[in-house]
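Supplied in structure tokens, the structure appears directly below.
A single protein chain has been omitted from the complex, and every remaining protein chain is retained in its original position.
Presenting subunit A:
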Amino acid sequence: MSARTSPARDLVYFVIFAAAVLTMPVWLAPIGAGYPDLLQKFAIYGLFATGFNLLFGLTGYLSFGHAAFLGVGSYTAVWSFKLLGMNPIPAVILAVVAAGIFALAIGFVSLRRSGIYFSILTLAFAQMSYNLAYSVLTPITNGETGLRVLRSDPRIFDAADGAEGALVSTLFGIEMNGYAGFYFCAVILIAGFFIAQRIFRSPFGIMLRAVKSNQNRMTYTGLNPRPYTLAAFVISGMYAGLAGSLLCITDPLAGAERMQWTASGEVVLMTILGGAGTLLGPLLGAGLIKYFENIFSAFNEQTLHSIFSFLPDFLETPVVGLMSLFVGEGWQLTLGVLFMIIVIFLPGGIMEGVSRLGRLFKGSDKPSAADKGRVEAAAE
């Protein structure tokens, strides 16, 4: 918004981002993350965190119930498969609409309060949705078994095809798993990032930052904060619904555990870890957490022994013993330690680290065009 942001710079930034996302299979391969399942997760949870950041990063309202919208998106997508057919496009559209309506209802009630009371209200709504999905709503959600597409489902538009073989979402004959699934998610992520970037730079975006900064001044400036926060809540709920539908497009199964409070907490962690209120931060946070979840949890003592084999035996055993606490089943311990370090030393998340590094290299506080992190921090 200041002199440092300009349409040209944002375009460059966006093109670099799009290129980086599309080439992820290449540059993530050396660190063992170049396989489609994980790449899909990066894109999907990146989208989820980007949407969450539009609410939390801009307005400062901390929702602890965003997993509910993820779940609604997932169930809607599976129902779209069941009723309309395996094409992902209606699934995506219907999931976004359903999550938006759901967010409108929850937001309308929850936004009557702010601060911790807002967080508790959203948490309560999400847990309520989770428990309903598990019990009362079984006819819609199929309870604890999870909702899946069956051969006997009507699938109006493609009931004739796919009489045999696994039921996967198919876009114009391309099955939405593996790399095709990743590229579908990647394109939607890039579109989602573009919209988020526009919102950050728009009059609407600055009003959301005004909500975070001083609601009292806003009220006496002739602005009603409530519709602004509600709009932000609905938009971020739609992002979550979109992410939920992508989870089902790459794997057509929706379970209630997707709505549990731990899932809501995860997106909060992603956003804070990466840097709330920055465009790129939540994506980095989502990537980091999903990486730890998938790569670190796969480490076992065998791997550790081979890594530390250069140590003498009397050292190797205790070192491996200690390190094994932090990998495999214990990967969350590593994540916890990392989270604490970042929150204590870099309250602005990874993006603050990036911008500090940028300033260090520049040796001055002048922003440079090449330095993405600095530009991003300045845009806050």
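Basically, contacts are C-beta pairs under 8 Å (C-beta built on N, C-alpha and C of every residue); 3 or more make two chains touch, one makes a residue touch a chain; residues count from 1.
Note that contacts and distances are computed from a predicted model.
Chemist: Tell me the UniProt protein name of the chain this structure doesn't show, selecting from "ABC transporter ATP-binding protein", "TonB-dependent receptor", "NADH-quinone oxidoreductase subunit J" or "Nitrogen fixation protein NifU".
Modeler: For the chain not displayed, UniProt's protein name is "ABC transporter ATP-binding protein".
Chemist: Would you mind spotting which of A:Pro30, A:Gly173 or A:Gly222 touches the chain that isn't drawn?
Modeler: Checking each option in A:Pro30, A:Gly173 or A:Gly222, the one touching the absent chain turns out to be A:Gly222.
Chemist: Determine which one of A:Pro30, A:Pro203 or A:Pro312 touches the chain that has been left out.
Modeler: Only one listed residue reaches the unshown chain, and that is A:Pro203.
Chemist: Spell out, residue by residue, where the missing chain touches subunit A.
Modeler: Considering the whole complex, subunit A reaches the absent chain at 1-3, 5-7, 198-199, 201-207, 209-210, 212-214, 216-224, 227-228, 231, 235.
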